[in-house]
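All protein chains of the complex are present and in place, except for one that has been dropped.
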Amino acid sequence: MIGMTLIVKTITDFVVGFIIVFGVYIVLYGHLTPGGGFAGGVIIACAFILAMLAHGKDVAFSKLPEKAAHIIDSGGALAFLLIGWFGVTVGAFFMNAFGRGEVFRLLSSGMILPLNIAIAFKVSSSLFLVFSALAIFRRRSFRAMIEDELA
Amino acid sequence: MENITPQLYALLVFMIVGSVVAIETRNLLSAVISVAAVGFALSVAFLFLGAPDIAITQLVVEVLVLIILIRGTILLDNTAVESHRDTLAVVTSLIFFGLLLGFGAMIFGGRGFPEFGEPVMRVSKVYVHTGLPATYCANIVTAVILDFRAYDTMGEASVLFTSILGAMALLRRDGKRKEEEVVAA
Amino acid sequence: MNPLPLYVAIPLGAAFLIPLLGLWWKKSGETLAPLFTLILGIMAVLQVGRPAAVYHMGGWPPPWGIALVSDGLSTLLLIAINLVGFLCVLFSIKYMQRYTGLTKYYSLFMLMVAGMNGVVVSGDLFNLYVFLEVASIASYALVAFGVGAEELEAGFKYLILGSVASVMLLFGIGTVYAVTGSLNMADVAREIATQFGGQMNPGLLLAGAFFLMGFGLKAALVPFHAWLPDAHPSAPAPISAMLSGVVIKSLGIYAICRVFFNVYGIAAGGAGSVIFANAMIAFALLSIVIGGILAIGQWDYKRLLAYSSIGQIGYVMLGIGVGARVLATGGQISIAGLAILGGLFHMFNHVAFKSLLFLSSGAIQHATGTRDMKQLGGLREKMPITAFTTNMAALSIAGVPPFSGFWSKLVILVATVKAGYTAIAIVAIVFAFVTLAYYIKVQREILYGTVSKLVEKAREVPALMYVPLILLAIACVGFGLLYPVIGVHILEPARDALMNGAEYIQLVLG
Partner (left out) sequence: MDTLKRRLLDFVIYFVLWLLLTWSFDWQGVVVGAVLAMVFALALSGLLPKGAERLFSPVRWFWAIIHLISLLFWIVMANFDVLYRVLHPNLPIRPGIVKIKTTLKSDEAKAFLANSITLTPGTLTIDIIDDWLYVHWINVHENLEDAEAITKDIAGRFEVTLRRVFD
């Protein structure tokens, strides 16, 4: 049997969707309530890591393949840079080039919301990647490496 | 500030005790668990200090780290540490901590630092007062990190990117190619 | 348009793009990295002669937003980082073919360049720390890039010591923020000058000690040098060249200069200033002596070069420390200027000849497969270009006239004597001869002598590898001969930026 016991699997199924929605909420409302891209991204990553722990790596990778995670990782960072660079059109790097909107509405405060989203993408995929790398990683033992080098 | 200070000190004591246990225990699993306890206490402390977003992040990261560390620990056959105590290291760190405490006493006792809980609000005052009208962002923390100092946040995102990339680079199976592949290429 | 943010944005963008494109296009790193570093290098050279400039990130005026500042000192470092970066990337194309994971390598390389550029143009203490972390973490990974046992050990050691330094720096920055309530360097400087009257209060003194330890560790000054002799030999040769050529200077020496001259206002005198200046001179002397003594006994070529780096960084620090002490004790400004100029000139020269030496060690290792000096010999006949350029660099670093290294050491020594520290100058002169001695050893064991068995099969390295060597060799000679040009346009603005703290405050805060 791949993954953990039935209890863990079932309960994971119950909560994973909720965790992801909660993480997205934290990201999108980062400029109105406590939270933001870093916190939300970590929460979203946690959902995928939970799925990986409960069901094994194949199920998690079917939802978020490793290559896709790499693309999201670099793409999120690039998007952050580009949003910042977009500010140059109105004056300076990281100047707010989007409309400020209305206070206390979801679509307000200009570039902060897209920046939060970019960070969330970056953080969640990064943490997922590093966890999968640490979980799956198997290398020859250190002793074998030293013996190889001596030989 | 005054009404929560005792709780904060209690948490502080708890964290110190947890750290000492983590260092002193011979069983790796107990060490990992006490480190996690310290982390959870830290997240509660953030909550007391009025930073729920940091508390959330700290909590989630703590859970993640705990999972990874426990997984790492139980992979080992023997989770007990069997090593002699390095007297020199203990003495050195004691001396270092003594010096640090001495400096701390000098700074806090003398005229060095502002009073506890009354920071110098020269620059941050402006963030608090003009943050909402200037950025339209109700959460001042987010306003500071993603608007006033968004460039710093880009740097932090790059730090994360670098560490992930570095970890992936170091977790490669083989670092160098075989000689014949190099010749062929 | 002010190009300052481009120095960070271009390499960061390249670093994010390379792994992204690398998923489909295997040569993305080898193509994009040289291109972007070349653009950066040209931009940096064009920066020469421009007046000092400030860039307000996001349009927020300092101290509320982050300010980027370019003055003479930044320009000096920008030129060094980006040009050496370009040459090292060029060298990497052939040299790194024996490694796997090349897109990761080039991406990390660009991140390192971005971090160093970010440190050098930053006008904000915390921002400096953030980019210092980017550059440091990238260099930890790059040192261990070969993932062999030796590389991993060196990388791990570097990681631990570097993290200790980072924690110290963060603690220092936190202390400064607690005391002055600001992170902007110019704002902190003005606060120290006006509110504390230039005197160090205990908090600032502690923070200064942390800064000196943290940046000193990044610069590998002697009591904090333990990571360097392992990290440099284990890293791939282009990375050793970057580490020794620019990383320890931009993260260490530059940051020390900026913090102590422009933020702490060491030039204004006061009780704390003399302590810090004395500490700098002490670290510098220790580095010169211990680096020299340890280098002479090495038989591993790259390890010898690593210890030599410690010694030469000592000379740089000596010039700057003597200048700081003269200023702090109210001595003659012209002598202080001469000492600082000498330090900066030696730093600039060291960029050229130490990068060249590490790259040539890589070329030798590439051709012969060893860096053990006992197994080498007679390389002059088999690899004439590598041997010739190595010779140039060795003569220059050993301080043989008319090469550039001679002039910079001479300036430092003259300034030290003029400032009245004759004993220190004598030690420095003695160890200048020690430097000469171990480079004669390098020449005798590697370049001349009988052709050894390993060298027998060696061939000259491909053109992509020896072109950077030739360019750097030209620089080694050129810096000495072209001193009138370089001195006026690059070094003197850098010195003036350090010595006029008030101007810096005026520039940033308006």
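Letters are used for the chains, namely A, B and C, taken in the order the chains are written, and counting of residues starts over at 1 for each.
Here is the rule we go by: a residue touches a chain if its C-beta (ideal position, glycine included) is under 8 Å from a C-beta of that chain, and two chains touch if they have at least 3 such contacts.
Since the structure is predicted, the reported quantities are computational estimates derived from the model, not experimental observations.
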> Any idea which chains on screen the missing one touches?
Replying inline: A
> Any idea which of A:Ile20, A:Ile71 or A:Ala133 touches the chain not displayed?
Replying inline: A:Ile20
>> List every residue of chain A that touches the chain not included in the displayed model.
In response: 5-7, 9-11, 13-14, 16-18, 20-22, 24-25, 28-29, 51, 63, 105-107
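Going forward, only the chains that are shown with their structure count from here on.
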> When A-C is set beside A-B, which has more C-beta pairs in contact?
Replying inline: A-B
> From the C-alpha centre of chain B to that of chain C, how far is it in Å?
Replying inline: 29
>> Using Cα averages as centroids, what's the distance between chain A and chain B in whole Å?
In response: 20
>> Where in chain B do residues touch two or more of the other chains?
In response: 147, 150-151, 154, 158, 161, 163, 167-168
> On chain A, where are the residues touching two or more other chains?
Replying inline: 73-74, 77, 81, 84, 93-94, 96
> In their shared complex, at which residues does chain C touch chain B?
Replying inline: 12, 15-16, 19, 57-58, 60, 63-66, 97-101, 104-105, 107-108, 111, 114-115, 118, 124, 126-127, 130-131, 133-134, 137-138, 140-141, 144-148, 151-152, 155, 178-184, 187, 191, 201-204, 206
>> For a test of understanding, state which residues of chain A touch chain C in their complex under the given definition.
In response: 67, 70-71, 73-75, 77-78, 81, 84-85, 87-88, 91-96, 142, 145-146, 149
>> List the residues on chain B that touch chain A in their complex, please.
In response: 51-54, 56-57, 60-61, 63-64, 67-68, 71-72, 132, 135-139, 141-143, 145-147, 150-151, 153-154, 157-158, 160-161, 163-164, 167-168, 171, 173
